[in-house]
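Supplied in structure tokens, the structure appears directly below.
Missing here: one protein chain of the complex. Every other protein chain is in place.
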Amino acid sequence: MKIIVGKNLEEMSTIAAQHVLSYMYQDRRVNLAITGGTTPEKMYEILVPQVKNQTCFSNVHYYNFDEIPYKKEDREGVTISDLRRYYLDPANIAEENIHALNQYNYKEQDQRIKNDGGLDMIILGIGADGHYCGNLPGTTSFGDMTTRVECDQRLKDRILPEFNYEEEHVPDYYITMGPKSIMMAKNLVLIASGTKKAEIIQRILQGKVEESIPASILTMHPNLTIILDEEAASLINYK
Amino acid sequence: MKIIVGKNLEEMSTIAAQHVLSYMYQDRRVNLAITGGTTPEKMYEILVPQVKNQTCFSNVHYYNFDEIPYKKEDREGVTISDLRRYYLDPANIAEENIHALNQYNYKEQDQRIKNDGGLDMIILGIGADGHYCGNLPGTTSFGDMTTRVECDQRLKDRILPEFNYEEEHVPDYYITMGPKSIMMAKNLVLIASGTKKAEIIQRILQGKVEESIPASILTMHPNLTIILDEEAASLINYK
Amino acid sequence: MKIIVGKNLEEMSTIAAQHVLSYMYQDRRVNLAITGGTTPEKMYEILVPQVKNQTCFSNVHYYNFDEIPYKKEDREGVTISDLRRYYLDPANIAEENIHALNQYNYKEQDQRIKNDGGLDMIILGIGADGHYCGNLPGTTSFGDMTTRVECDQRLKDRILPEFNYEEEHVPDYYITMGPKSIMMAKNLVLIASGTKKAEIIQRILQGKVEESIPASILTMHPNLTIILDEEAASLINYK
Partner (left out) sequence: MKIIVGKNLEEMSTIAAQHVLSYMYQDRRVNLAITGGTTPEKMYEILVPQVKNQTCFSNVHYYNFDEIPYKKEDREGVTISDLRRYYLDPANIAEENIHALNQYNYKEQDQRIKNDGGLDMIILGIGADGHYCGNLPGTTSFGDMTTRVECDQRLKDRILPEFNYEEEHVPDYYITMGPKSIMMAKNLVLIASGTKKAEIIQRILQGKVEESIPASILTMHPNLTIILDEEAASLINYK
């Protein structure tokens, strides 16, 4: 495990962008699973001008690792829409390099990734409750591969903000790569920013590995890099 | 994860020996942690004539991943003694390529391995109770690195056979690389033979990942190979 | 560079077979280019029973690196026919895992291999004149990728034995991966046996790197393993 700490969100995002780039420079097909959410927005802002229209990155393929479908409308889900908005569209990534996971193809996701040569890297955020991807406490077990999670009312309330609080869009289930799917990647990069993430970072680094803290399992991966800003790192000793 | 099944113990041991050799052929320092116990005896028998006095393998370094010290006598522990008897001595491995873990240096084991470049491969057996190395049910947690395990009477009874049932030798503690230490290796190879291992193999492949079945965590490693004979594979579908 | 010396052809072939197997054990698509000729016959004999009908090797794909087409008949060329006879057929390799290079597709060979993820390993023989694959002295330059070599009378005389001395079959050209194509592989394994190879082995290890000795360029590859018997190694110092 390697821990890298930038002074602030800006510096953390620069370091994270460099990590993503470092995989893209390989001279062979590269498969990356990238994360939505708010933490990586700055990172994508830094990446876009460096990636846009660069033919030398035509070897890079993108995957999303979870998806929340819209309930009523037949449109792409929340995650891939976010990824398109913040990165894939402004960076002008070719459609053939985008491999969307959704409610129709999730059962083939693990085999598809294996056939494609495996994921070289997954870049992940972490929630204050220890969730990552769609692996929220109480939803998946460590041994799960890509799966469909049924949403009870508690979960529905939780993802409501993703739909601008319009309840009619909130689905009865979502899709996520499970812990075992995630652990099969060759490299994991976990990013976190801000004081509200300091406790969970401390927890996964110093506490027990258990399913109630889903991200605790990530510390068992042989190639994990954790990129933080100083606030998120404020409760750990990293020097 | 890759599962390879040989017809019987002989064929399984041949395949396992080839796996060990496949790491040794690298043209750089190679660090292997190898296992004692009865399962690999045949494997070492196959390896010894191929390795003995071959200068082309001077790049290979050996580590043990657990140790049971003798209580009364100041001699090397049970594990390294087994490894010497079955492999290191007959294969004439140079002493400078042997890195014994013991009760005196176990606190430095994880850092030492890291400084040496990490373990390229650990070859492990599995117990019918799901233990591997010294990670017996109830002794270590998933997040443990190399550690000392105190032996209560139950544990003492259990390791008594290792000392030819001479109670005065049974120690109050033993040393083991913990689950997290093991998971940091680049590659894991798990070997099992015989019908008495069929149930635990089925269990770790199909059941939950939980500390009461220590070896269940191994299935979360991105580079795990399981080598079985047909009896050990009799309850799983591997074709 | 790593040099491994077996006592005789039998031991050399066993070591070579283990090298081939060591690549096959990966848990991902593996691309191997394998060699015809007489040197590897024993190696294939050892490999066949270990590979035949093993579902765990369905990830392994095979390529030939040169081809001599038949002039008059529309049948597969000399190299792939040899590979089928000595290995692919007896090992029962699925047709979809065999990627034949021939006179019709050779212009796409380099791009095809790149798209498939690159060659993990090429196992090569060497001629007493320093040739390897179809790179005979005077036919290709170091910088050549896969190419078609026109045969003058000297070359025709030379490949005549491949056609049982039936001149009407000897073609006006053959196909070969050039030196640069070969050097792009991740790993190279060179095998040689017998006293008649001792001089060329000494030459490529101690002499100049130049096009008149085509195999001299192979010593510039960062991952080259040379597997010899004692006779082929008799003029070098390898201990």
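To keep things simple, chains are lettered A, B and C as they appear, and every chain counts its residues starting from 1.
The working rule: contacts are C-beta pairs under 8 Å (C-beta built on N, C-alpha and C of every residue); 3 or more make two chains touch, one makes a residue touch a chain.
Predicted model, so just to flag it, every value in this text is computed and none were measured.
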| item | value |
| --- | --- |
| Residue touching the undisplayed chain, where the options are A:Asn102, A:Gln202 or A:Asn223 | A:Asn223 |
| Missing-partner contacts on chain A, residue numbers | 1-5, 18-19, 21-23, 25-27, 54-56, 223, 225, 238-239 |
| On chain B, residues whose C-beta touches the chain left out of the figure | 28-29, 114, 117-118 |
| Missing-partner contacts on chain C, residue numbers | 141-143, 179-180, 183-186, 207-210, 216-217, 219-223 |
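Following the convention adopted for this analysis, only the chains that are shown with their structure count from here on.
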| item | value |
| --- | --- |
| Most centrally placed chain - per-chain CA mean versus overall CA mean | B |
| Distance between chain centroids, defined by C-alpha means - chain B, chain C (Å) | 37 |
| Chain C: positions in contact with at least two other chains | none |
